[in-house]
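The complex appears here minus one protein chain, its other protein chains still in place.
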Amino acid sequence: MIGYILRRFGAAVLVLFAISVLVFLIFFATPGVDPAARIAGKNADPATLAQVRASFGFDRPLPVQYVLMMKHLFVSHDLTSFVNRGTLVIPQIIDAVPVTLSLVVGAAVIWMVLGVGMGTLAGAMRGTLVDPLVMLLGVFGVSLPVYWLGEVVNLITQKQLHGSVFSWVPPLGYAPLSQGVGQWALHLLFPWLTLALLYAGIYARLLRGELINALNEDYVRTARAKGLSERRILIRHALRCSLIPIVSLFGLDFGALVGGAALLTEVVFGLPGVGKLTYQALQNLDLPVIMGTVLYAAFFVVLANAVVDVLYARLDPRVRRA
Amino acid sequence: MPEPLLEVSDLRIRFGGFTAVDGLSFSVRPGEVLGVVGESGSGKSVSMLGVLGLIRTPGAKISGKVVFRGRDLLALKNAEMRAIRGREIAMIFQDPMTALTPVYTIGWQIAEQVRAHEKVSKRAARDRAIKLLDEVGIPAPEQRVDAYPHEFSGGMRQRAVIAMALSCNPALLIADEPTTALDVTTQAQILDLLRRLRADHGSAVVMITHDMGVVSEIADEVLVMYGGRAVERGSRTEVFHSPRHPYTWGLLDSVPRVSGPRVRRLPTIPGTPGAAGQGCPFADRCTHRLAACAEAPPLSGTAGHLDACWLPEEEKTR
Partner (left out) sequence: MSTLLKATDVVKHFRAGRGRAVQAVNGVSLEVRSGETLGVVGESGCGKSTLGRCLVRLTDLTSGKVEFQGRDITTLSRRALRPLRPAMQLVFQDPYASLNPRRTAGDAVAEPLRIHRYGDAAAIRKRVGELFDLVGLTRAHLDRYPHEFSGGQRQRIGIARAIALNPALVVADEPVSALDVSVQAQVLNLFSDLQEELGLTYVFIAHDLGVVRHVSDRIAVMYLGEVVEVAEAEELYAAPAHPYTDALLSAVPEIDDGTGASRRERVVLTGDVPSPIDRPAGCSFHPRCPVAQARCRTERPALRPVAGRQVACHFPNVPGTAAGA
């Protein structure tokens, strides 16, 4: 198992390296474009251009350029966004990470609890009215676009009913944990619910299908023949096996969301997270920031992949020896 | 003659309009091996699942009487039935590859069954699992107890499943085609194992199979099923040496043998398996049929050997 984990993370490091090289090549080694001009932004003065050229070594061979770039990114943390007149890229990302993490972790907890709960209920109560009812609820969650749902929630909680029922809802934006857990959670409550609703629906559907298959498996029949209680059969046998694909999907979704895929939610609720940062950088063609966030996203997606694989191996002994 | 351990009378199992088991009666005495043979769809599995209350299809209708140690199983509550399943009556199934939950170790699954029925510590349950694995011939059981099902071959898994079934010393073991998915040499090992275990534990066994050879090797009593009904029932020697039902004749004749004279053409039963609607279920494939066969023949005969056929007594020999 330890060997497997080491191997898996070794592979992840290699993949990250490959991605960084690829990103570097795409951004800075595209033939016919002056990379210095890209970093310095539109209409940069010649002095800035010269400074950029020197500090990134654009007159030196590509491997050296790559190393210098990585040094700016990861060692000296001084990659500068010139579009934004000199803000440092890395601190910007580092500031945005807790926001995104707060949003995604909270939403993930909610959607896993909801999704697994609903899926299990529907799967176990198949043939009764509960199943279609729960699934209808799930479809409802899946079919609402996050952006639209967020706007409606804002409309209701911030305007329409803000004077009465929702007077306790704070204004849009983020409150760091340093202002107290209460404020933090209160600010994030609706973003969490909005993001979670979509995923809860998807997960509930998926789990229900897996569970129904599992309940028809031979091993469930064996478990019944052993004289186990229906509850134990459902939870320890059927659900345990059905969760394996759910967990692997969860890891991927989680990684992608932390990597910036929660962009829409962040934008709608005015949360200064990584998604929003990427969104702004794209609008301004702020190349250093784009590169920084792309690498950051890659890092989380690859990390999540590795964690998922290790978890998968923990959950499913059949893949352990691979 | 000792009291029967299990006595099934007039068991009827219907799925919607389809009658899968139609008035089946048989009994199993303590320590005896009953072989249940018949072609696919004859209701072998369904009837035994019915005995154990394991039919979960919505709308399935089960009637009749299943008396086990003086209690009617069909009338028991769920919780009471659970206490019998796995403890007094164990059941194992055809495909050892899928019969175990893939994510738990073999030992865990055996211990789970032990602890479902007896108040013993985890440690003690695990020790019992090791002892059982040893007993069914798994080499190095102390290590193998922590193996996962996929790390076992088919034959070893079937042994593990048997070990699990025997963990609470059941009075009756129902084995549904336990060797069908296995190779002959592995099948021989498993049959030997079952024979030995019966001698050691004294459990009665209901052995479901479609292989006449397997029945001939292991059964004391034989029940031949066709179309959800018992067509012949009796001791092994009676049924194999002087079979009385045309279907049993056909079944015995159409098996190509590994010894004895080689025939150029095999005797066959015309048509395909499946019950005729009314009357004798075998009527539309039977070459001996009479006018009377339009009505269902009762299972009758001497105490040791019954058959359900309208042929006159003197014609019931091959």
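Order of writing sets the labels: A and B. Residues in every chain begin at 1.
Here, a contact is a pair of C-beta atoms (placed from the backbone, for glycine too) under 8 Å apart; a residue touches a chain by one contact, two chains touch by 3 or more.
In this text the structure is predicted, and so the values were computed from the model without any measurement.
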(message) By the document's own contact criterion, which visible chains does the hidden chain reach in the full complex?
(response) B
(message) Given that one chain is not shown, which residue among B:E3, B:E80 or B:D192 touches it?
(response) B:D192
(request) Specify the residue from the set B:V33, B:V46 or B:M156 that touches the hidden chain. (result) B:M156
(request) Pick out the residues on chain B that sit against the missing chain. (result) 39-40, 153, 155-156, 183-189, 191-192, 210-214, 216-218, 237, 240-242, 250-252, 254-260, 262-270, 272-273, 285
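Note that only the chains that are shown with their structure count from here on.
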(request) Measure off the straight-line distance from the CA centroid of chain A to the CA centroid of chain B, and report it in whole Å. (result) 54
(request) Using the touch definition up top, name the residues of chain A that touch chain B in the complex. (result) 127, 217-219, 221-229, 232, 236-237, 240-241, 244, 315-318
(message) Under the stated contact criterion, what part of chain B meets chain A in this complex?
(response) 52, 54, 58, 82-87, 90-93, 95, 98-103, 112-113, 116-117, 148, 150, 161, 164-165
